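Only one protein chain is missing from this complex, and each of the others stays in its spot.
Take a look at chain A:
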Amino acid sequence: MRALILILLKDLRQRLRDGTLVIYAVALPLGLAFLLNLVMGGSAQRLDARYGVVGLPAFTEQVLRPMEAAGHIRLSRVASAEQGRELAGRGRLDAVFVGGPEPSAAASESSEASRDPSAGSPEPASAGAGSIEVIGSVDAPVAVQVARELAESYAAAERGERLALSVADAGPEAVPDLRALPEPIQLRQDTSLSVRQLDTRTYHVAGMGVFFLFFTVMLCVAGIFAERDSGTLARIMAAPVPGSLIMAAKLVGGVLTGLIGMAVLIVVSGPLLGARWGDPAGVAALVTAVVLAATGLMAVVATFTRTAEQAANWQSVVATVCGIVGGAFFSVGQLGGLAAFGAVTPHHWFMEGLADLRGGGSVALPVTVLLGFAVVGIPVALARLGRMARA
């Protein structure tokens, strides 16, 4: 046992000195998660859209000012539709609301908002006397979409009020027997699916974490080959230490390095990137299981190769393919028919487990599957590594 700890500590010291642990286990996952968040919009908690408005005092006071006060938008008064078109075209504003006669003041019973994201070719929001025209910038599709929704919602509310007033003016005889009408349709929302989803930040950190975990573990396992090539493995095997213990130490080194890397990643990703991992006990179980699974899988792959380079190459291929198919980079739904293969990757079960945790569910199934990878992989790897070393 003492020899195992000695080999383990020596390996960890080497990994720290050559920077492997810091680069693969912490810097790369965090850096890539940060970039992915940036590119895919995960970092945008607030809309922070830049809107302009021409006219529309009621719409401005009722809708836009409260949003501005809440910090979701920045609002500017624009003198004319032409100026708004120019500002949106140059990207100075994301969208400009241009009022015709106010819908509330207009006789029109419908007021519809629409938008064309191409600046300079806007469509009027309403064909009636009152209208809201949304002029959008091509560079801000999300902000333009939100602007359009705001205008449509406002117009719909106006329509509802106008309809109610019309009915009231027409007198009770114009009102149909409400009891004869069917019950109004209730909109219900099943929140279980959305609750089971990881937020973008956590998703990317978790995905990159599990992706690079395989590389961290890979370097430890491939270290057996490096030691064999340098002669240090022969020297260790010539020492009075059982051979099985030497190989076990190498695999435990992979497990320990993986656990340290994931732990650091989880701890620092909260304050740095705003990742929310869920119940610590469940996360700990999932992380332990996925690290064991990664070690087993990478070790087995290594035993089918002859050199450190071959091992690293094949392990990289397996880690990358499993990462993609397992949903470490993007949702498996985007993979079409290939999504079915995700279920045979540890990545998939780790991400599933985190989603289950978020939904308040149990991680028993993902943890069991992940441990299954380890239970199959680690003994096979130990047996094959022992034979390889003595051959």
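Heads up, the rule we're going with is that contacts are C-beta pairs under 8 Å (C-beta built on N, C-alpha and C of every residue); 3 or more make two chains touch, one makes a residue touch a chain; residues count from 1.
Note that in this section contacts and distances are computed from a predicted model.
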Looking at what's absent rather than what's present, what does UniProt name the missing chain, "ABC transporter domain-containing protein", "Hydrogenase", "Phosphate transport system permease protein" or "2-oxoacid:ferredoxin oxidoreductase subunit beta"? "ABC transporter domain-containing protein"
Cross-chain touch to the chain not pictured, restricted to A:Val241, A:Val321 or A:Val380, is A:Val241
Out of A:Asp18, A:Asp48 or A:Asp199, which is the one that touches the chain we can't see? A:Asp18
Listed in rising order, the chain A residues that touch the chain left out are 2-3, 6, 10, 13-14, 17-18, 230-232, 234-243, 390-391
